[in-house]
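Scroll down for the structure; my scribbles are underneath it.
Here the complex is missing a single protein chain, while all its other protein chains stay put.
Up next is chain A:
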Amino acid sequence: MIVAAREICKSYGTRAVLRGVSLSCLKGEIAGLIGPNGAGKTTLFRILLGLVSRDSGQLVVHSQSAKPLGGIIEKPALYNYLSAYDNLRVFSRIQGLDFGRKAYEGLMERVGLAPGRKDPVRNYSMGMKQRLGLAVALLNSPECVILDEPFSGLDPIGIRSLQDRIRTLAREQDMAILLSSHNLAELGGLCDTLSVINHGEIVRHGPASEVFGKAVGGYLLYGTGLQHSRLLKALGAEVGSTAAMLTLNGREISDVLRELSAEQGVNVTACIPQTNLYALFEKEIP
């Protein structure tokens, strides 16, 4: 384990923001934290990164690195009047790192940015700033990177590209990655474990597939001939000409799809799980 938070509590005045939150992340693991706005995700990450003090609880960091944790909170914060090179130079020098052209090019390649641009970063797109922010977070080789809402403000291609970068950091460079979002689709395919936070409490935790599975309230099927399907009718699906909204009521989706493919004239081309966020954010009764 690289980083672990145990029973963290934090209040602002009389308002409790975190109530005994525990969270951990292993080497090479991508741990997701999902919750609605105001659930306490950012406060928890700020506490992990030492920006905000905790009222009680314990933080454990197992690392010999000079910088055990790197991170981005909300949007990447950069010196907008400086170039990418100068930004990285400033952030390197303040922590006593030797920073030259070679280190710059290596880092830019690592986050998928072209090192040639010399203009101020204020001209960069949100996606490019996000990658440069990631480069700043990766300076001094932290063993864990904490990313708070890293996909916010990115277009779908930007989200995909950043997801690939994060996956590479965890799988190929064995880094622990802790990231948060309020959007399940952004975390679903990326995380190994998923914790759900609401009202300052962890309400669910487990392997991402398991937590994600519990949140699926139904499936949206696309295809042809769906309106003629006897099975869909029997299951009470809302069927249109090209799509059907299906609630499983205890059946396995794999069984349903198999049976549908056996029906004559029915062809399913896409099956999209529909998450029930209300169910996901509700506290799980043990």
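The working rule: a contact is a pair of C-beta atoms (placed from the backbone, for glycine too) under 8 Å apart; a residue touches a chain by one contact, two chains touch by 3 or more; residues count from 1.
Criterion: contacts and distances are computed from a predicted model.
Undergrad: Could you tell me which of "Protease HtpX homolog", "RNA polymerase sigma factor", "Methylmalonyl-CoA mutase N-terminal domain/subunit" or "ABC transporter permease" is the UniProt name of the chain missing from the displayed complex?
TA: "ABC transporter permease"
Undergrad: Give the residue, chosen from A:Met1, A:Val60, A:Ala77 or A:Ala279, that touches the chain omitted from the document.
TA: Selected residue, touching the omitted chain: A:Ala77.
Undergrad: Looking at the whole complex, which of A:Ser11, A:Gln95, A:Thr224 or A:Gln274 touches the chain that is not displayed?
TA: Hidden-chain contact among the options goes to A:Gln95.
Undergrad: For chain A, which positions touch the chain that isn't shown here?
TA: On the chain A side, contact with the omitted chain comes from 43, 46, 49-53, 66-67, 70-82, 86, 90-91, 93-96, 133, 136-137, 139-140.
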